[in-house]
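Remarks on the structure that follows.
With one protein chain withheld, the remaining protein chains of the complex are depicted in position.
Order of writing sets the chain letters: A and B. Residues in each chain are counted from 1.
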Amino acid sequence: MLIPHPLLGPRDAQEFTYLGDASLIARPDGTAAGAEEAFFEYTYLRDNPAGTHRELWFHEAGDRSWLVVTRNTLTHEILDAQLASDLALAMCPEARE
Amino acid sequence: MSRFSGGLINRSRALSFTFDKKTYSGHPGDTLASALLANGVRLMGRSFKYHRPRGAFTAGSEEPNALVELRSGARREPNTRATVAELYDGLVATSQNRCPSLAFDAMRINDLFAPFFAAGFYYKTFMWPASFWENVYEPVIRRAAGLGSLSMEADPDAYDKGFLHCDLLVVGGGPAGLSAALTAARAGARVILADEDFRLGGRLLTETLLLDEAPAQNWIGSVEAEFASLPNLRVLPRTTVFGAYDHGIFGAVERTADHLATPGSCVRQTLWRITAKRTVLAAGALERHIPFANNDRPGIMLAGAMRAYANRWAVSAADKIAVFTNNDDGHRTALDLASKGAEIVAVVDTRPEAKPRGDYPFFPGSMVINARGTLGLVSIDISRDGGIERLACGALGVSGGWNPNVHLASHHRARPVWREDLLAFVPGDVGGPPGLRAAGASAGCTSMHAALTDGARVARETLADLGIDARSPDVPKAEDEVVTPHAFWHVPGNGRAWVDFQNDVTVKDIELAHKENMRPIEHLKRWTTLGMATDQGKTANVTALAIMASLTGKSIPETGTTMFRPPYTGVSISVLGGGDKGPHFRPRRLTPTHRWATENGAEFVQAGQWMRAQYYRRSGDAEPRATVDREAAAVRSSVGICDVTTLGKIDVQGADAGAFLERIYCNALASLAVGKVRYGLMLREDGFAYDDGTCARLANDHYVVTSTTANAGLVYRNMEFVRQCLWPDLDVQIISTSESWAQIAVAGPQSRTLLSRIVDNFDLSNEAFPFMACTELTRCSGVRSRLFRVSFSGELAYEIAVPTRYGNALMSLLIELGEDLDVTPYGTEAMGVLRIEKGHAAGAEINGQTTAQMLGLGRMVSRKKDAIGVILSRREGLAADARRLIGLLPVDTKDKLVAGAHLFAVGAQKVTEADQGWITSACHSPHLKCYIALGFLENGAHRMGEVIVAANPLEDSEVSVRVMSPHFVDPEGVRQRA
Partner (left out) sequence: MRYSGLRVVVEALTGHKGWKPLWRNPEPQSSYDFVIVGGGGHGLATAYYLAKTFREKRIAVLEKGWLGSGNIGRNTTIIRSNYLLPGNEPFYEFSMKLWEGLEQEFNFNAMVSQRGILNLFHSDAQRDAFRRRGNAMLLAGADAKLLDRDAVRRMYPFLNFGNARFPIKGGLLQPRAGTARHDGVAWGYARGADALGVDILQNCEVTGFKIEAGKVTGVETTRGPIAAKKVGVSVAGSSSRVMEKAGMRLPIESHVIQAFVSEGLKLTIDGVLTFGAGHFYISQSDKGGLVFGGDLDGYNTYAQRGNLPVVEDVAESGMAIMPVIGRARVLRNWGGIMDMTMDGSPIIDRTHIDSLYFNGGWCYGGFKATPASGYAFAHLLATDAPHPTANAYRLDRFARGYLIDEKGAGAQPNLH
């Protein structure tokens, strides 16, 4: 596979390490009420779709950036790749202020 | 049998070779099969199940029959297709799957008992008595099974792998491929043209058709000359593109040296990973046959193959030839062979309305219904108008039409599409490898003209996607005859008619599978083993499914094909491994003091990719354990030094570095002062213990953290995940500095004295630099260093870090300066002993299945903050787990303890239900003069002093042990604070 790195262009997937569903970016607040249930769902439950999947890849043998790649799990076609930090930053409450 | 005139062989040179120890002669340009035919050898192999005598059935890589063991000694290659093995001088080939000889094979008896070996017979018998399967039936089956044999010696040759990139990959160098490559290369595109053959041309090489009214060789020659002048085109001959992978990546094997006796200094084969923006599949078509009784006799082959042998290699399997066809193409074989001087005894055409195309005995509306000649064809029986006519002939060409080669187009599990006008499957439009299009015969073209123009057209259209403007070359004029196929799939009758030759699957087997309701095409395949031989059913599958379709009354497309899987043809495991074998399997990482350790007698041990000094054997040491005891004792009594560079070292900087680490570690770190070190425990998000190490604060915004050797990469990856994905708003930067700093542990009561001799003007006193202090300093007149007062052994100890290039020199300097202190280098074994004596957890205790609580570190897990893993560590199953890390001493101090023993209450039965824990680590303690162990024990915190049993039934031992604190040495920690 080739991962279209947003900064470096197409790179062989062998340079990357795969983690899993991109929902792992949205870590629940451990200090909130009901945190244990939220962490259970966050850590263990997956949509595991047959089709479009947003997922985390780490450019371990490259620039060490985490990417969110949108890929079809039936065809392996890659539709999009973005820096995970950009997406995560957009989710931060501080950043929105 | 003498050679015909012409052909693409170099008659000026003779090549000597042997087959089954008999010497023959051939010419450059020959394959083993063509050379054997030229020497009158039709019998080349035996079938898998019935050991039927077999000859070459094809002239290409789809060959099911003519398999040999090529070469000898460690280079022996079983199951090599004689039809593609390029002849070289001194070639040695041996027949296989026969005993004692190819002509007389005792296993031929299977053929006589064939009725008992019908499809699936083995599922129905060999069941009683149960023990007979492993002891009687299966050994017999396993001994008989298989085709060729491996040498059982390591492959001596070298292999390589490489990466190639192109705009257009053209698979196949026949008419369509050549014209596609020419079109693309002239337009300036980066082109790779790969062909499995050693000559470009494909079917152009095997036909007598003219291009622009001249022999095809002329055109091929001019194209090759133009190719040589185009720097943007790379031709890979002897290269099989074997698999289509994701995003335009193809696997290909170049047989760099298989045409030579030995590779010499070259690699034998190269694995290419080709990344292509677009691909043209121009892999041609494979002829199919028409099953009839005893259609597997040596001398019977595909009509196209017969033509190829005559035209390209100037040979025929016999002087008297017959042809059996259901289409016009078969007639070409008769014409070509006749023009070469062979005697055509019959052209048998199943079509009643067919017309002869030359002057030969013609049998329209007829069938070949039987063939005779055990070791080689002698005669055929022809059924015409209800009568049967027997004709003597030594070779029969069979043509049942052509199957476009859709293999690569189907590797992404796209189903090929049936075209009724062609009576064949062609690549479908959807679901194939992205960017790949078929051209020429692969796409269903049936004439030379169509193939040439289609290759150019598809290349042009494909390049237009890339914005490359290509123009079609002037394609040479060629025949443009439309071949009308005719649906005639097999000759009915009572004899055995082979569909899949190698695996001995007959029409009757398919009928039996139908009767037993093994009708889905995948069931048919698996029940009969159809298409599962080395040729993957290239000449059998479509015929078989057509026969099944006629039995079920379903259409052929409804019946469907089995799955096409890579590789297209067999690929050696050696080349897939790319030559990374033996010591080169994985990189070897050496520590900065490796040279010193080597010079000083270290034995090394693998620690992941690292080679670490295990111990330093001295001549006086009685046995390895004595060495370890001596080294460990030296640390307790004087001073020892050990390279600990392999620990992961991560530099953490930034205004929010402290806040960041507070989220990484489960224990509190916010209060860590500058100049101090703290033990840190990381959890996984699921609450289990993950890794431990130290966290040193060198400045307000600068920390250095360590991980274990094994988890260095994982911890760094995880920290980047936390930084980039979870808290990207923190001002923090991290980098792995594991390779930048050499780190040496200096441990033991004399460590302060030793270190004081190298540091520059630094007060090492306990008051100035106490336990868990850290600093940046210089040593030896200005070399930048870092000093940490941490202890893995429980003794007064330090770790000193210096830039990696100084590591080796520092080691020898410390040894030199510490001679009067009896400084002792120690390895990983002694380090292990010291940490077990001290009760420090390591990989055997933090193994991913244990919790902070089990490790006795439960109170470290902060209940105040949200850090990775702390929430889920509170789950019922983790919180309720009462197993605890404990120490164990043998009741009888002579007893040995081993890791992996399980723990039981005294008198308990040794069953899963009574299992109370296990020993994680054990060693001989020179300090306590007996074996000691760490382990996890049910309710361990409350069982101090209890005697229990450590059982190791695997090695038949049981030892009484006493439970105690895991801190065998200095539990109060006085020594490390000295």
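By our rule, a contact is a pair of C-beta atoms (placed from the backbone, for glycine too) under 8 Å apart; a residue touches a chain by one contact, two chains touch by 3 or more.
None of the values given here were measured: they were computed from a predicted structure.
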Review point. In the intact complex, which of the depicted chains does the undisplayed chain touch?
Key: A, B
Check your understanding: Which of these touches the unseen chain: B:R143, B:K864 or B:K894?
Key -> B:R143
Review point. Per the definition of touch given earlier, which of B:G29, B:P53, B:G201 or B:G251 contacts the omitted chain?
Key: B:G251
Point to revise | Options B:E213, B:D429, B:E819 or B:E955, residue touching the unrepresented chain | key: B:E955
Exercise for review: Tell me which residue among B:K355, B:H584, B:R805 or B:H942 touches the hidden chain in the full complex.
Suggested key: B:H584
Check your understanding: For chain B, which residues touch the unseen chain?
Key -> 48, 75-79, 115-116, 118, 121-128, 130, 133-134, 138, 141-143, 145-155, 157, 161, 243, 245-246, 249, 251, 271, 273, 411-413, 508, 512, 515-518, 520, 522-523, 526, 529, 532-534, 536, 563, 565-567, 570-574, 576-578, 580-586, 588, 605-606, 684-688, 690, 843-844, 847-850, 872, 875-879, 898-902, 910-912, 915, 918-921, 951-955
Practice item. For the chain that got dropped from the picture, name the residues of chain A it touches. Key: 1, 13-14, 17-21, 37, 40-41, 43-50, 53, 55, 71, 73-76
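Methods note: only the chains that are shown with their structure count from here on.
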Point to revise | Whole-Å separation of chain centres (CA-atom averages), chain A against chain B | key: 28
Check your understanding: Hey, which residues of chain B end up touching chain A in the complex?
Key -> 245-249, 275, 412, 431, 434, 685-686, 713, 717, 720-721, 724-729, 866-867, 870-872, 874-875
Check your understanding: Considering the complex alone, what residue numbers of chain A touch chain B?
Key -> 1-2, 17, 19, 24-25, 27, 29-31, 35-36, 39-40, 42-43, 56, 58, 60, 64-66, 75-78, 83-85, 88-89, 92, 94-95
